[in-house]
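The complex appears here without one of its protein chains, the remainder shown in place.
To keep things simple, chains are lettered A and B as they appear, and every chain counts its residues starting from 1.
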Amino acid sequence: MLIAGALLSLPLLALFAVLVGRRDAAHSITYAGCFVASIALLAGGLTYLGGHDASPRLVLPLGLPWLKAHFRIDNLSALFMLMINLGAAAASAFAVGYSQHLPQRRRVTPFFPLFLLAMNLVLMADDAFIFLVSWEFMSLASWLMVVSDHTEEENRKAGNVYLIMAAFGTFCLLPAFGLMAGPGGDFTFDAMRIKDLGLMGGFLVALLAIMGAGSKAGLVPLHAWLPLAHPAAPSHVSALMSGVMTKVALYGMIRILLDLHGTLSWHWGAGLMLVGGITAVMGVLYAVLQDDLKTLLAYSTVENIGVAVIGLGLAIAFKGDGQTELAALALVASLYHMANHSVFKTLLFLGAGAVISATGHRSLTVLGGLLKRMPWTGTAFLVGAAAISALPPLNGFVSEWLILQSLFKGPAMPHWAMKFGVPVVGAFLALAAALAATCFVRAYGIAFLGRPRSTDAAQATEVSFGMRWSMVVLAVLCVVLGVIPVTVTDALSHAVQPLTGVQFAVSADLGWPWLSPVSATRGAYSGTILVMFGLALFAIAIFTVHRLGTQAIRRADPWDCGHPEDIPQTQYTSQSFAQPLRRAFGHTIFQARETVVMPEPGDDAPATHKVTMFDPIWSGLYAPLGRVIGWIADHVNRLQYLTVRGYLLMMFLTLVFMLLVVAVRQQL
Amino acid sequence: MNQQFSYDIAHLIGATVLMAGFSLLYQRRLFAVLNSFAFQALALAAAAAWQAHVQDAPHLYFTAAIALLFKAIAVPFALHWLVERLGIHRAVETALSIGWTMIVGVALVALSIMLVLPVTAAAAALTRESLALAMSVVLLGMLMMITRRNAVTQVVGFMALENGLILAAVSAKGMPLVVEISIAFSVLVAMTLFGIFFFRIRERFDSLDVAYLESYRGDRS
Partner (left out) sequence: MNAMIWQVLQIILVVALAPLITGYVRWVKARLNGRRGPSPIQPYRDLYRLLQKEAIVAHSASWIFRAAPYVTFASVWLAACIVPTFTTNMVLAPAADLIALVALLAVGRFWTALAGMDVGTAFGGLGASREMLIASLAEPAMLMVTFSLSLISGTTAPGQIVAFVLAGNVGVEVSLGLALAALVMVAIAENGRIPIDNPATHLELTMVHEAMVLEYSGRHLAMIEAASMVRLTLFIALIATLFAPWGIAQPGAGPLGVLVGMGAFLAKTFLLASALAVFETSIAKMRVFRYADFLGGALLLGLLATIFLYVSEAV
């Protein structure tokens, strides 16, 4: 079997990388092997997606003796396998060339195949044990790669925060699965599906699942590790962590909430929608003020996860209300967004990796003019930026459109919380989408356009063949996913069908090129037709202009009000671009303040411009929590230093307490 | 003309009163605040006049006249004169930024709407929408009083709150004139008191920022 072979090859590749790591070629070979394995898994996922009634199962005598290891690939798993392995293949192909630029590659390459293995196993797990073990493995493998460059202080801090948050996530998921298994202790998913949880149990499981999977996906306020860990890892790993691992987390959320839990009321949907909306807006607000390209992309991931969770929340709300058609629409929209995000976020991170390997810098303050030096990377990054800004005819717009259409159906529900909540969440979503476009105009414009702001940027060269082509393929995929949306939604509805019980036909009314959920009069979109007409109009415009006018062109210096300055520092910097946004949005939320100190005339001290901002979530939640935990730890630490008599006293007190409990219970 | 159409027009005028309330929160200049208030009073007069026409209640024309003369013309002129006489700083000082004030305003409108929803539609005396609009105007007036530092803007907020009450009163069928007169007199008294207090506060502190009053509370050092 293709899948089994691919999965088994991954640990072998890891071993190979460890043994032969000293040679440079070994790393490229390992990544090439990962590429082949990912393609094999992709093909496997493709064969199992698509209207199969029986999903393949496998029970292996591994793990716990009374539980064994259950594996199953149903439509949902197959869909996510497609997404995951596509990103993995692109990142592996990229890393074939990129790993040569990494000084710490011997600490990265062995864990990469294991990371891929763990993610695929999470998707295929059919019992709680395999799920959680693979989940932890995924966290650990990625953590090892995050701290691979441990000489930097910020990477160590990122690793610490990541490890704590990953542990928190598992800490939430363990009791969730425990509650679902119940006192009988049957940890297989089949048993969990049919078990009735009761009111309290259901509430706790939903809460824990959202907190656990949500922290891994990056929901506010549990997102704080994302903008620290994703930039710290090498770029191909960041691409996978952002584009792919967050999807595995969302898979976990969908699996627990929609499949195993089964009795979720619409309140959870409303709450999830609100959390998603806040996540989207906060994520993009942080992103638009960042200078570091990879931190910007990490915050943008937070925003997109928020958008996907809005769709998911809507689906849960509709399903809890019994409106399965609309639930299917919302879920298809959410899954489409996840698929789109995994493609364009991987593309963007790989682009950032290319920029880092070509210039040695991550900060927007020293980049510029890279499009002319790196045309392939620049064009691919442009497609990614346009896709993430939800511009037609690319894929980002289609998922945005679908989520908006399902939001517009929200007030059909009779609950007043939904009726008021849906417009508010709609406003959040629209705001997040518009700010995302702003964010990426800024990132792309500062990094790739204009004049180079440093000699490193001025001397950048295009990256190697593998790196280039992995980005180009992803860019082409962005276009394809946008232009044939109906094919994609048909594929997604196979995954949606077992979760909502509805076979969702997205173009029932109008036929293939038109996406018309619900009905034709409701509102339709056709990426194919718009592209055709758009290209036709574009051609007509060029043709007419060249006929009516002249084709002459002359190169000259740019207009600068009569003061021709050749210094690239006179152009807009990333902070200049962000200033109106900082003033409009950051004044209250981030307490953004600017102080300008202008020396008196005659004084030759430099003028200074200082911007102070503070992170409300970190300062408001994490830092105090850290302090409290530290305080508790310090005080509990005293238990380490008791005398012998002290320890005996403790044992005696515990014994007396337990006897007291027994005595009291006997009386009652 | 049919009842639905007359309700629609009434609601449209009521919405204009509400929008004027938002416009009060939006302004940064004191004279623009006074102009917005005059506009709100004008819209209120129009609402009263329309209700007088539709309900066939001639005493409401008096209400409209009072609103027009008193609140749209006299009060803004008086406050304008006060501002010039006292030499008050012409910019509006806010305790909460304008953007956030507007967001809270929208939330208050949503709250009013949620509150009136249990009332059955087209109830006998007052329609749901009129009640929601009036309550929103009242809440916005209160919001203005809370989020503005300058005493003049707080007076305007109080007047705007009062506009909301009158809007509710005219929208309900069968509200007698005595209510209008009593409200009008209470407004007059309030204006006089405020005017006196303005002069006293200004004398004392050289400013009309009410934060200065805090230091005279007595039990705090």
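Note that in this section a residue touches a chain if its C-beta (ideal position, glycine included) is under 8 Å from a C-beta of that chain, and two chains touch if they have at least 3 such contacts.
Keep in mind the model is a prediction, meaning the values are calculated, not measured.
Of the listed residues A:L2, A:A437 or A:I589, the one in contact with the hidden chain in the full complex is A:A437.
Contact with the chain not shown here comes from a single listed residue; of A:F16, A:F129, A:W225 or A:Y525, that residue is A:Y525.
Interface note for the absent chain: among A:M1, A:L62, A:V476 or A:A541, the touching residue is A:A541. Looking at A:P234, A:G320 or A:G369, the residue that reaches the missing chain in the full complex is A:G369. Across the interface with the omitted chain, chain A contributes residues 368-369, 371-372, 378, 382, 386, 389-392, 397, 400-401, 404-405, 407-408, 411, 416, 419-420, 423-424, 426-427, 430-431, 433-435, 437-438, 441-442, 444-446, 449-451, 510, 514, 516, 520-526, 529-530, 533-534, 537-538, 541-542, 545, 548-550, 552-561, 568, 570-572, 576-581, 583-585. Interface residues of chain B with the unshown chain, by the touch rule above, are 4-5, 8-9, 11-12, 14-15, 19, 22, 26, 98-99, 102-103, 105-106, 109-110, 113, 116-117, 121, 128-129, 132.
Simple rule for what comes next: only the chains that are shown with their structure count from here on.
Residue ranges on chain A touching chain B, taken from their complex, read 416, 420, 584, 587-588. Those residues of chain B lying in contact with chain A across their complex are 97, 99-100, 110, 114, 117.
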